[in-house]
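All protein chains but one are shown at their positions in the complex.
The block that comes next holds subunit A.
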């Protein structure tokens, strides 16, 4: 697996990545337990806590907030198919 930008998070990142990859190939792609990868949730939380500190320290957290804001259009286009349909029907009803 690849490294973390924060060396202190490498160990927990490696454990999480391994867990995720197993879930992705053995469950997600086979349509089993597609709601969430719960078995890796604990590891992710630990890794995330470690990473958040490192991001704050380096000032990356602020840059990420802006990037997330800019990415909203992509999110709507690639995730929100249902939402589009809903607003369409609402529009029709108003007419």
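Following the convention adopted for this analysis, a contact is a pair of C-beta atoms (placed from the backbone, for glycine too) under 8 Å apart; a residue touches a chain by one contact, two chains touch by 3 or more; residues count from 1.
The definition used in the following text is that contacts and distances are computed from a predicted model.
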| item | value |
| --- | --- |
| Protein name (UniProt record) of the chain left out of view, among "MSF1-domain-containing protein", "Integrator complex subunit 14", "Pre-rRNA-processing protein" or "Ribosomal protein S8" | "MSF1-domain-containing protein" |
| Where the missing chain touches subunit A, by residue | 1-6, 9, 13, 16-17, 20-21, 24-25, 28-29, 31, 34-37, 44, 47-48, 51, 55, 60, 63-64, 66-68, 70-71, 74-75, 78-79, 81-82 |
